[in-house]
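Just one protein chain is left out here, and the rest sit where they should.
Up next is chain A:
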Amino acid sequence: MNQSSDEQEILIRVRGLRNGFGEQIVHDNLDLDVRRGEILGVVGGSGTGKSVLMRSIIGLQPPLDGTVEVFGENSLGREETDAVAMRKRWGVLFQGGALFSTLTVSENVQVPLKEFYPGLDQALLEEIAAYKVVMTGLPPEAAPKYPAELSGGMKKRAGLARALALDPDLLFLDEPTAGLDPIGAAAFDELTASLQKTLGLTVFLITHDLDTLYAICDRVAVLADKRVIAVGTIDELLALDHPWIQEYFNGPRGRAAVAGPNRRVHEDKRG
């Protein structure tokens, strides 16, 4: 994928977003651009509205004000059955996996495929579901199981398999590595990075995981004071003199992540 030529192409454009619940305002005049082909990490303290921002972008949370464009199309206030072209091109992984509890993992992966491409025959659907499941790092035995029989980490992977079912251009991940063991989390990072490379994915990644930020994110957006206060590479962010950013990246955990082996992955990828 040639990244430099289409770097300026904006896939998600958020302008003047204002979100609130009753008296409490979560976002005020928030602007954000996500470029094609990048992995954008979104960080912020608890309660700064990272998930609300994601829900606004995918049209689940009607904002009080502002515009959101995804693939150059307005994504606000669209019916579930509307904007099909847009929905075909994105995949969403919710925090808890949000698998359909009455369907097996394999059937969960097949839901978007059947919905958008009813012509595919059942054998091919089964095969696609099977390799997607294995691709996300689940054991093949997990495919015929129901979500209730899976552990938290496995649910997350199954959720990712469903998000990837349509080979989307744009992937929303809400804290994908939270609750995974470090090995699993590193594998998840690697998977995201390799999918991004091979499929030319654009990834909107909400995370608290500093290792993930260092390992795979091209740019990081920082949510604070009800808006995005800065977007840039980690080095650019570190050059800023914002107390929260300094605290975040230079705290004990931040330093540990820099020193960690994942830093190499980051540099390899850049180089």
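We adopt the following convention: a contact is a pair of C-beta atoms (placed from the backbone, for glycine too) under 8 Å apart; a residue touches a chain by one contact, two chains touch by 3 or more; residues count from 1.
As a convention for this text, contacts and distances are computed from a predicted model.
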item: Record-based protein name (UniProt) of the chain missing from this complex, from "ABC transporter permease", "PadR family transcriptional regulator", "FAD-dependent oxidoreductase" or "Carbon monoxide dehydrogenase"; value: "ABC transporter permease"
item: Selected from A:Ile10, A:Ala83, A:Val111 or A:Val134 as touching the chain missing from the view; value: A:Val134
item: Touch with the omitted chain, as defined above, among A:Gln24, A:Ser46, A:Thr81 or A:Ser101; value: A:Ser101
item: Sole residue of A:Leu199, A:Ile229 or A:Val258 that reaches the chain not shown, by the stated touch rule; value: A:Leu199
item: Residue numbers in chain A that touch the chain omitted from display; value: 1, 88, 101-102, 106, 113, 117, 119-121, 124, 126-132, 134-135, 140-141, 143-144, 146-148, 164, 166-167, 194, 197-199
